[in-house]
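Removed: one protein chain of the complex. Kept in place: all other protein chains.
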Amino acid sequence: MAVTNRQIVSWLERYAAVVAEQKQYLTGLDAAIGDGDHGINMDRGFQTVLVKLAPVRDNDVGSLLKTTGMALVGSVGGAGGPLYGTFFLRAGAALDGKAEVGADELVAALEAGLKGVVERGKANRNDKTMVDALAPAIDRARQYLGEGASLEDVLAAAADAAEEGMKATIPLKALKGRASYLGERSIGHQDPGATSSYLMLRALSDSVAAVPERASRSTT
Amino acid sequence: MAVTNRQIVSWLERYAAVVAEQKQYLTGLDAAIGDGDHGINMDRGFQTVLVKLAPVRDNDVGSLLKTTGMALVGSVGGAGGPLYGTFFLRAGAALDGKAEVGADELVAALEAGLKGVVERGKANRNDKTMVDALAPAIDRARQYLGEGASLEDVLAAAADAAEEGMKATIPLKALKGRASYLGERSIGHQDPGATSSYLMLRALSDSVAAVPERASRSTT
Amino acid sequence: MAQAAVTTRLKKLINTPETEVRDALEGMAAAHADLIRVEFDPNVIIRKDAPRKGKVGLVSGGGSGHEPMHGGYVGLGMLDAACPGAVFTSPTPDQMARATKAVDGGAGVLHIVKNYTGDIMNFEMAAELARGEGAKVNAVVTNDDVAVQDSLYTAGRRGVGVTVLLEKIVGGCAEAGADLETVTNLAKKVNANGRSMGMALTSCIVPAAGKPTFDIADDEMELGIGIHGEPGRERTKLKSADEIAEVLTSTVVNDLPFKRGDEVLAFVNGMGGTPLIELYVVYNAVNKYLSGQGIKISRSLVGSYITSLEMAGCSVTLLKLDSETTKFWDAPVHTPALRWGV
Partner (left out) sequence: MAQAAVTTRLKKLINTPETEVRDALEGMAAAHADLIRVEFDPNVIIRKDAPRKGKVGLVSGGGSGHEPMHGGYVGLGMLDAACPGAVFTSPTPDQMARATKAVDGGAGVLHIVKNYTGDIMNFEMAAELARGEGAKVNAVVTNDDVAVQDSLYTAGRRGVGVTVLLEKIVGGCAEAGADLETVTNLAKKVNANGRSMGMALTSCIVPAAGKPTFDIADDEMELGIGIHGEPGRERTKLKSADEIAEVLTSTVVNDLPFKRGDEVLAFVNGMGGTPLIELYVVYNAVNKYLSGQGIKISRSLVGSYITSLEMAGCSVTLLKLDSETTKFWDAPVHTPALRWGV
């Protein structure tokens, strides 16, 4: 079974809605250990994504993700912009020209995205960044793929792992980004970027579960 | 009977103490219809007066009052400085060289001081200024003098009249000074300068009543 | 609310209320030793090379708390001396008398006085003292604040933003060697052609008083505020920057009145606690309003040049320009707060 361009669009639209809804929450997390703008930045970015996607909804998966990446790079700024922008640009590059993609392709693309984030931000695991949500999610997805799980189960498991990774940032001392200025004072707070990354993967799993494959097929 | 230089000093010292004690009160009145500094200004001025008087306590009445006027002119600033400064300079000029002064001389000196205030500030009665406390006080003093009242009674009556004049500023609309900027909004507030002028005359009456003439004589 | 505001805004970078003015003057003296010298008791900020022989001396002064006015305007092409009073309290005659003597280069001295009863009376006494010592002294009074109606029933309009522009323009004229009468007449012309109006979002705190001069609700603003926190025309609900700019600018325009085709210097001033980004937002609105009226901004000034301690708010000043005032506005100036052409 596969993920269609339509499901990718519904994922991005769903995540945009989630970010808008969680704007204050994400900003609050960032105010505690950063500069209090993460939700604002991400919301500005994904509102732009919606605008840029509207005219190209029928494009292939790769170009949808690249469009998203460009929109984020050009509108978010801060650390989130280059990081999420690179994530989507790299993921999109991995899926060039595909109208629909299999579970393994999708996971590989997410992994390429993570690789881009790490190259751009040079964060290691447990530095208390978005990497701490993304990396375990990819690991878990790979494991489920290996066990032959369904696409839905793979993405649900990835989202669960991201959630655990997000929560696991709370006791960590930040070593990257603004939060690292706080040293010990960063301990006890959940990382905003890890939180937005978890929400992103949960939105992916939800949209794929929500839009049954056949329905989507019929529209392509 | 007469007022000695010693009683003049005790008047000025008593008034300085009253101003220090009423600093916040006077400032509060000024905050309501001015710029909230009258108590601060007067206190700064009379603390300076105390310093300047200390070495010349035995000088004649005229020079004590002129020293006071110079100290006020040089330290108060604002409207209060030139006005109270002029008041004491003129009063002092009227009592040049006198070690003690009679009731009529004292009242004439206060009148000269008022004349100076009016020349400097161009205020008419009922403009809601210190003149509204000083002018009625002089009138009342003259009347009591005419009726042959004692020095104590003359000064007590003057203080009473000043108090009435002060209270009578409440319903007035200010036509001079900062309060006039408020127009109608100045109505219903007691004028700070009229209040400090009343306190000055009450302090005079109290000190003369408090220091029996004979006692003071014996020290000169 | 008020209580909270009080305690919150009480936070100041000072040592004690009593020492604030002196400490700041010592700081100015140290930071600008190339331009000014500061004398204490009586406190006077004097242009380093004063007196300048044959040059008309310009002396201004007023309460402290309006920095950079006036001390920040002492230097080449502007003031020869400034007399800082206690916070929000006009200086004393001995200060202005000393300043007058220190800058008198034989061509006479002009006192630039903002129209407040205290300032007027103290400068008058100072002028009497100085004349007593043989000095030639003229005085000009600025009264540009349209928030206060000028009538027999008030002390008259307050002197605010135009004072800064006047000190610069008249300073340029005096630097060029004009005589006392010419300088005095130019000063009167500048004052006659300028109008201002201000507003406040928050109160200031006179350090010695220790609490806000006025209480203001979180959704209110004071229109027509004075630079000492004197209440203004009306207390209204908070409005947008565009609406605020239009109220201030239109009131100023209609008062003079400024007419279609006039060339003006537009001065958007911050009250002390307002960041520059907000002043540019206001300037943008003022600019749009004036172009709509066909009034041309040929010179502009945006920044905090006449302040009220930490008050948040702004004022708008318009000055109708002609070739003479434009020339002297553009003339070189070198002071702690204004510098160009040198």
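As written, the chain order gives the labels A, B and C, with residue 1 at the start of each chain.
Just so we're on the same page, a residue touches a chain if its C-beta (ideal position, glycine included) is under 8 Å from a C-beta of that chain, and two chains touch if they have at least 3 such contacts.
Not measured: the values here are computed from a predicted model.
Shown chains touched by the hidden chain across the complete assembly: A, C.
Along chain A, the points of touch with the absent chain fall at residues 27, 31, 34-37, 40-41, 44, 73-83, 85, 120-121, 173, 175-178, 180-183, 185. Within chain C, the residues in touch with the undisplayed chain are 1, 3-5, 7-8, 10-16, 20-21, 23-28, 30-31, 64-65, 67-68, 72, 201-202, 218, 221, 238, 240-242, 244, 272-285, 287, 297, 300, 302, 304, 307, 309-310, 312-314, 339-342.
The rule is simple: only the chains that are shown with their structure count from here on.
If you sketch which chains touch which, the pattern fits none of the simple shapes: not an open path, not a single ring, not a star, and not all-to-all. Centroid distances from chain A, each centroid being the mean of CA atoms, peak for B. With centres set at the average Cα position, the gap from chain A to chain C is 55 Å.
Between the Cα centres of chain B and chain C there is a gap of 33 Å.
Taken residue by residue, chain B touches two or more other chains at no position, since every residue touches fewer. Those residues of chain C in touch with two or more other chains do not exist in this structure.
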